[in-house]
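Here the complex is missing one protein chain, while the rest keep their positions.
Here is subunit A:
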Amino acid sequence: MTTQPHSRKRVCYYYDSDIGNYYYGQGHPMKPHRIRMTHNLLLNYGLYRKMEIYRPHKATAEEMTKFHSDDYIRFLRSIRPDNMAEYNKQMQRFNVGEDCPVFDGLYEFCQLSAGGSVAAAVKLNKQASEICINWGGGLHHAKKSEASGFCYVNDIVLGILELLKYHQRVLYIDIDVHHGDGVEEAFYTTDRVMTVSFHKYGEYFPGTGDLRDIGAGKGKYYAVNIPLRDGMDDESYESIFVPIISKVMETFQPSAVVLQCGADSLTGDRLGCFNLTVKGHGKCVEFVKKYNLPFMMVGGGGYTIRNVSRAWTYETSVALGVDIANELPYNDYFEYFGPDFKLHISPSNMANQNTQEYLEKIKTRLFENLRMLPHAPGVQVQAIPEDAINEESDNDDKADKDERLPQKELDKRIVPDNEFSDSEDEGEGGRRDNRSYKNRKRPRLDKTTESKEEEKPKEEVKSEKSEESSKTSSDDTTTDTG
């Protein structure tokens, strides 16, 4: 099923020049600007001129509600920083406010991200391209009616739904350091989409992705989770990625693949805890590409932005089948890449807690699960009669909810590698509470709260550990010791 490593493909790339200028807010690790940094690197590497470059449309509410609930999308469309107060209850309900803050242009940002992935899927469906790339997409945590983990609209689910129009089976692979829970949940009970996620598991966001989570109902065995521990290096990653994906390809036989290339699995990521280099990360792209299936690549996590743009630039070159120099070309963001100004990065000396033995065990267990798949039918499936839809709801009852344990929102703290520039802000908790933060700055507001204070039945004195201390601890601070 494989071909030569560097086959030339028709590559379509989706980018909107506005995407870089959305800002999640002070101290927020998610920085859409990394997509623009990638774009500029692509131009200066001369990769830009080798692809078809498209500006995607803005996904409409109608398109987004193919997955998301109407009221959730309506809410996203109407909420703005200046009318947040009116939406208090809904913000709670939709989990918008803290990790998924309300920022200027939030809805447009979602539209562009989703628009890119949908456009990419349409392109693949029309067989007008072999590989479609949307670095603005990959927001894999978004749920049907809930924002989560910096993601609001799940562009991947929307893209896969589009692909399902022409593809009986679509494979989703997720190499973000976090579990791709949004996509997995969306397709948890179907056998037409297999979700395969490689992620850190244990005391880590979002808390799902256990080896034992394998799907439910018709979708049983169609969710594949590879729980990993801290310090995954290139070699270990390849040793588990290659056999699992090979086996999945063999048993599931998808006709299209979506790869989420979350770059927070790279070494030195501000939120991640793996030890992959750009090369190791890119190897996954290379490997999947070899299957010559309609292939969609999306972005995802990645919080040390200089490394994110390195990885995505390299992966674009892999998609194109072009070798690029290790020496970074001059560009607007050149200084971010100091002190070496190289494309490739070296792993750190962190310990790899994934022993060969552990990975081997995981692999064996997953192979056993994959064996349970009915051998992929080679027949093209006929249209399913309308009444078949009801089967889904039946499955709801069968799925054993009680087996599931309470969700924990835990995470692990990774100390950023204190680098030149992009780790910036954040102090710990610098922007935790929007209201108190605003109060601090707007003396006018303080006045009113103060004078009313004693009238209220309860009075609240809200305290945050000093912003100052959080600020100092934050910024990229320490110099590179390298």
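The definition used in the following text is that a contact is a pair of C-beta atoms (placed from the backbone, for glycine too) under 8 Å apart; a residue touches a chain by one contact, two chains touch by 3 or more; residues count from 1.
Throughout what follows, contacts and distances are computed from a predicted model.
Going by its UniProt record, the hidden chain of the complex is named "Metastasis-associated protein MTA3" among "Dynactin subunit 4", "Ras-related protein Rab-8A", "28S ribosomal protein S22, mitochondrial" or "Metastasis-associated protein MTA3".
Only one residue from A:M194, A:V257 or A:L271 touches the chain missing from this view: A:L271. If you put the hidden chain back, the residue from A:Y54, A:Y107 or A:Y152 that touches it is A:Y54.
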